[in-house]
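Here's the structure we're looking at; comments come further down.
The complex is shown incomplete by one protein chain, all other protein chains being positioned as in the whole.
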Amino acid sequence: MAKTAIALTVNGEAVEALVEPRTLLVHFLREQLNLTGTHIGCDTTHCGACTVDFDGRSVKSCTLFAVQAEGAEIRTIEGMAGADGTLHPLQEGFREMHGLQCGFCTPGMIMRAYRLLQENPRPTEDEIRTGMAGNLCRCTGYQNIVRAIQFAAAKIAGDSLQEAAE
Amino acid sequence: MNEISETREAREARLQGLGCKRKRVEDIRFTQGKGSYVDDLKLPGMLFGDFHRSPYGHARVKSIDTSKAKAVPGVLAVLTAADLKPLKLDWMPTLAGDVQAVLAGDKVLFQGQEIAFVVATDRYIAADAADLIEVEYEELPALVDPFKAMAEGAPILREDIKDKTEGAHGKRKHPNHIFTWEIGDHETTDLAFRDAEVTIKELISYQRVHPCPLETCQSVASFDKIKGELTVWGTFQAPHVVRTVAAILSGIPEHKIHVIAPDIGGGFGNKVGVYPGYVCAIVASIVTGRPVKWVEDRIENLSATAFARDYHMTTEIAATKAGKVTGLRVHVLADHGAFDACADPSKWPAGFFNIVTGSYDFPTAHVTVDGVYTNKAPGGVAYRCSFRVTEAAYCIERAMDILAQKLGLDPAELRMRNFIRREQFPYHSALGWEYDSGDYHTAMQKALDTVGYQALRAEQRAKQEAFRRGETREVMGIGVSFFTEIVGAGPSKNCDILGIAMFDSAEIRIHPTGAVIARMGTKSQGQSHETTYAQIIASEIGIPADDVMVEEGNTDTAPYGLGTYGSRSTPTAAAATAMACRKIKAKAQMIAAHLLEVHHDDVEFDIDRFRVKGMPERFKTMKDIAWTAYNAPPPGLEPGLEAVSYYDPPNMTYPFGAYICVMDIDLDTGVAKVRRFYALDDCGTRINPMIIEGQVHGGLTEAFAIAMGQEIAYDEIGNVKGASFMDFFLPTAVETPKWETDFTVTPSPHHPIGAKGVGESPNVGGVPAFSNAVNDALAFLGATHIQMPHDAWRIWKAAEALGAQG
Partner (left out) sequence: MIPGPFAYHRPRSLAEAVALCAAHPDDGRPLAGGHSLVPMMKLRLATPDHLIDLGAVAELKGVRREGNGWVIGATTTQAALITDPNLAQAIPILRETAQQIADPQVRSCGTIGGNVANGDPGNDMPALMMCLDATFRLAGANGTREVKARDFYQGAYVTALEPGELLTAITIPHPPAGHGYAYEKLKRKIGDYATAAAAVMLTLAGGRITTCAISLTNVAPTPLLAADAAAATIGQKPEEATFAEAAHRAEAITEPTPDGRGPADYRTKMAGVMVRRALARAVARASA
């Protein structure tokens, strides 16, 4: 099958590649770009483990073809920590609040939460739960994921961490 | 506050030892996408394998044509049973003493069964080629209902063993029969029923479900022809067992097999067994001389690897009118699917189902279990529970509610009247276990008081009245569950897998600078071992947890162990950890005494140091001692500071807990909403409360999913219905209730640190709590027992059958 040339930005870096048109975005990221932090959990667009940020929206990268990302700006979990290694408040929040166990859902969770907080910087618990409803976790029961996102929201807003922990 | 105690506190805090809410070590890599899961692995020249699977539940395979698949550019090999047969690998032994087809030969026995394995240069080509394999079938009648398995004229499934009248667990009554397992006292139990004032009898079914971790099963096999060595990376909860099985199957010497379980994305019992995919990847690597990766997709996972439950339990209780139980009788019909591939300890074909007397003082009991074959996927694994313990807990907790209803007693009160009392421990149950410790009344009372149980019952009565007056269509249920688990398999006197005793191990090495590496025979899949084992070590030998690296999963470096499932890591490997630490400490004491120039009886351990008794200012820290161990060991002592422990537990541990669920059900739609869920757990000594709470949240969420909707269902011709996340119920954050956790602490008397294991309690205790709530809500309309799963339509239908749908 003939390959198609695509040009896009991934985690701030320009990427040019040749892909078979049917290559799923998630496979492109994982296998061609070696960004294996984005996971595959279901294949049917339900689990959200493959969530990445795509032109300012959260998408499930198992349900897009890489060719659709032509010209797109993509951010994956690997692009979340600062250049100097400082963790994003969400990464910190997930650790502080024990928002992960096996860690398999975590990159997708963080990427979705990242966009959620852009859309709604101070979500209520209910808004977090509906905002995260496209991401499944088999380990945590979500309660600590909610707290992790609240922690990050507070930290981004500059609240004292004491308050966030409550 | 005086100075000295402050320092001690600071010293203790620095250790981050037992009981502290240490943040997880694992999270640093996981939150940055730097975990290393199997599918992340990329090796030069790596190939990809994919299966062609049976569309039929039961059919004869007339012919397999792989020519079109082999013609696809990029395909290197296609394996079928005919290719495996000369290698004697077309069948493999299961952990339950049966055999399982690696690739189907003459017959397929369940939908999704593996028929051919395509090996290609990438997964896209492998998938294309797998589609091009042409199989000619002759469809056979499928056997789906386990109750019909031994009926006259039932289709015979396992032609390979149809004439065998002896199975791995004794006599077989029918070609579709696997075993009968019997325990308890038949006669005294019959007498108890003969003399009973009150009896109940109910068929309590626990539907077929699936552990369904978020990461599916996967592996990479790489055979080095020149060295004759095989390396296998995989989603293995028990890597050492996989190595042993691989050695037995392949004939490759065990020391030339390297099994590595990297980070695992959840297991819950799904990743204990050995699957055809692992075997085919290994064979394919041997055949092609290149590494071969196999990754199942979600539909394959749900329909082919390791279901759980499918237990149909006819349950009877005998009791007095005053509500004292006098006997328990259970017959289980166990649907094992096409092969008996349970991962139970070898001598336990029904696992530890004989914990079914639960938390109650039954004077006598009798249990029989019949395992049968059906045209369904094999498995029967312990899905977030110890072997068949959740089935047992569901059985007894449901039955106690049914008895309470019959007696007109409150279900909490009935439990209180029958609990094993604190002074009865260690308690010998009618079915042969020795419960190590417990304080059930205290736990139950705390739960009832916390939720305001009496007030809830009053509210429920008021709502029932309103319902009867036609003012509301909402009813309220209160589900009470009090479970006793049996975990930590287990003592070599009664537990082995393939003849290997179910000990576990720890090897701890203190480096000269006082940094530590510790390796265990278990394997975390999210249970936070890297964090918690280090806490045990910190408390035991006084080196900060941050200076301890815990490593698991590499069979070359880790000591032999039986892996992680059945909540066994804490009872076994954590105990081994403590024991290894104590060996180190004993040596450290000698070194300290030598350095302090006193007799070793004159020094004592103090948090992170040894000090001279009565002279706290004269001490040597563990760091000093470690250096000395390598630098100038005392005369007569070997240099170095390390120890290994293989811990054979003297008994199982018996965590318990009291759970209460408050539920509102809209009878117009059948939709149930959990208003409140309170979970009190007693898992003995609490190693890390944060992690315990996380485990409880997760386990309750799984229990909620099971009780309220999960099911791997088959239609009458053996098609799996709904093997994807569209139908298989995994709740999102929206459906998941909020959890309240609580605890009491009754340490295990025989465990070195008193811990019992907690990962599975919430599943075991949670399922009956939800189910009892549903049943309790409809009891006033006349319901006695409504089968799970309690999804909306089934609740609606149950209400309809009770005449509550207008």
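For this structure, a couple of remarks:
The letters A and B name the chains in turn, as written, and every chain counts its residues from 1.
FYI, a residue touches a chain if its C-beta (ideal position, glycine included) is under 8 Å from a C-beta of that chain, and two chains touch if they have at least 3 such contacts.
What you are looking at is a predicted structure, and each value in this text was computed from that prediction instead of being measured.
When the full complex is taken into account, the listed residue touching the unshown chain is B:Thr669, out of B:Ser36, B:Gln424 or B:Thr669.
When the full complex is taken into account, the listed residue touching the unshown chain is B:Arg123, out of B:Arg123, B:His312, B:Arg568 or B:His785. The chain not shown here is touched by just one of B:Asp297, B:Glu551 or B:Glu740, and that residue is B:Asp297. Screening B:Tyr435, B:Phe725 or B:Phe743 for touch with the missing chain picks out B:Phe725.
Summarising the interface, chain A meets the missing chain with residues 1-2, 4, 20-22, 24, 43-46, 48, 51, 57-60, 63-65, 67-68, 70, 112, 115-116, 130-131, 133-135.
For chain B, the residues in touch with the chain missing from this view are 123-124, 127-128, 131, 297-299, 668-671, 709, 713, 721-722, 725-727, 729, 731-732, 734-735, 791-793, 796-797, 805.
FYI, only the chains that are shown with their structure count from here on.
A straight line joining the Cα centres of chain A and chain B is 30 Å long. Across the complex, chain A is touched by residues 23-24, 26-37, 39-40, 42, 123-124, 212-216, 263-266, 268, 297-299, 525-528, 690-691, 693-695, 697-702, 724-726, 730, 732-734, 736, 738-739 of chain B.
Taken in their complex, chain A has these residues touching chain B: 20, 22-23, 27, 30-31, 34-44, 46-47, 49, 76-78, 80-81, 87, 90-92, 94-96, 98, 100-107, 110, 128-130, 132-146.
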